[in-house]
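The other protein chains are all here in position, but one chain of the complex has been omitted.
Showing subunit A:
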Amino acid sequence: MSFQIGKLISLILQERFGIIIEKVGNFLFEYGSNPLLYIMRGTELPLGKVKEALCILIKYGLVTFKPNNNENIANYSLCIDNILLMTRYPKFLNLLKKKFGDESEMIIEELLQNSYLSTSDIIVKVAERLKCDVNDLPNVRDKFVSLVVAKYIQRLPTPNEEERPVPILEIKESVLFSLPKIDMKLLSQVYLKKIPKEELGETVFWIVNFDRFHQDMRDKYLVDAFTKKFDENVGEFVKLLLQQMYIRTDPWAETSNPVPLLEIKDIVRKKVIYPNLVTFFDQYVTVIEQDPSQIIRKSGEASGGSFQIQLKEAYNQIAWEIVEQVILEKFDSKAVRIFRLVKLKKFVEPDQIQQLAMIPSKEAKKLSYQLLEENFLKLQELKRPLANNGPIKSFTLFYIDLESIVRNLLELCYKTLYNAMTRKSHEKFINKRIIDKKQRVDAIAMGIQSQGATEEQLADIEDMITPPEREILGKIDRKMKKLNIEELEVDATIFLLQMYLKYQ
């Protein structure tokens, strides 16, 4: 855990929950897991505020607690990963919207906003947002059920049976995704506000299962990568391969279990969209299998051949490409050439670099030592055991430690995120007057519009913002959009790098 992550999460907490929670979060980040009174003393906040902050953090799964050695006291610790995930929420929603449509997206959105909800809460809230009829309630319920079945939503762990001062939250794996009975009759009564929802007496609450989303994202990036390298037909093949993988493999396994080719062929045949993949199916398979990347390998000849996909290897190669791209943008193509040469040769002497990469010796030296300075390359010195006389011969060899590079890049990603967020709040701060004015004007316009004002009156109100001000507002708007997009894109890089580390 680095200093940079600390700064980033404190900013995220401040942006979303305010200063007090940020303070508690900072304390927990700095001092690790701590009991309540220590947090109070460290943050110098009143007890009530600390309690409230911890409640909120626990509710959103950002803080967990465990009994201390003295079982009457709980130790609180921060879940850093979950805080970082908050920047990824928009991506989750987008993913789901594309896959399952608007209703499903709303269900997840509600869950993300409220952290946990009961079955009826979810259905009623989404139905209210959609303004749908009572008869449409089963429709929303079906969407909800399908999300649970697909494991996007899981049950919230509950305190176990034993009475303890510090409850232990747990849930059996067997019931994690099991559905309770949903009484639609009562539910529609609640929806029509005829009875209070307490009458349902629900005990099951649901939270979002981030792991499932990460599987989806992992698959999506992989399919994109194959589409980019080959074409959309290969992309589709990989997609189907991954889909079939879930049937027989643990989702986070490094290598999938063998998937029979015939299965995929059957699915492809039923789909009409990829005629080329059907016609040249065997050819595509040969091409993919013989590709030097070796991500998809043949594992056996039985039943027309079966294939395995090497997920670890795939993300390994993706991580390499990311590093190469960063070097490309930072030092230009010659440096990448040197980097890839070292990658291919494992250990390289400086002289060899110049010869093989066809770069003038001076430039080659400069670039390789620049890469060394920025920790992309590492240096190993080999000294020959001393001969009796004569100069001591020593070799210097360049090599690469990918994992340390990836960790460095992750740091850089966090820094980038932090910088973008800081800049965003700074821009808001220096343009506060104008933004406030715009908000006031908008409020007034809304107000009089609801009172039935004429077009002219509305135009008058609009004119309160002068053209130069309007221009500035447009500029701020553009900047914010740009920074927001940057945040999302950097988060995608973070995800890819984290995937690499996860498979290590």
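By definition in this document, a residue touches a chain if its C-beta (ideal position, glycine included) is under 8 Å from a C-beta of that chain, and two chains touch if they have at least 3 such contacts; residues count from 1.
Criterion: contacts and distances are computed from a predicted model.
Entry comment: the absent subunit's protein name, as recorded by UniProt, is "DNA-directed RNA polymerase III subunit RPC6", drawn from "Cytoplasmic tRNA 2-thiolation protein 2", "DNA-directed RNA polymerase III subunit RPC6", "Cns1/TTC4 wheel domain-containing protein" or "Elongator complex protein 4". Of the listed residues A:Y38, A:F177, A:F230 or A:Y369, the one in contact with the hidden chain in the full complex is A:F230. The residue touching the chain not shown here, chosen from A:L397, A:L412 or A:L458, is A:L412. Considering the full assembly, A:T279 is the residue among A:N94, A:N160 or A:T279 that touches the omitted chain. Screening A:M358, A:L372 or A:L501 for touch with the missing chain picks out A:M358. Take subunit A: the residues that touch the chain left off the picture are 7, 225-226, 228-231, 233-234, 279-280, 283-284, 286-287, 292-293, 317-318, 321-322, 324-326, 328-330, 333, 336-337, 340-341, 344, 356-361, 363, 409, 412-413, 415-416, 418-420, 422-423, 426, 478-479, 482-483, 486, 488-493, 496.
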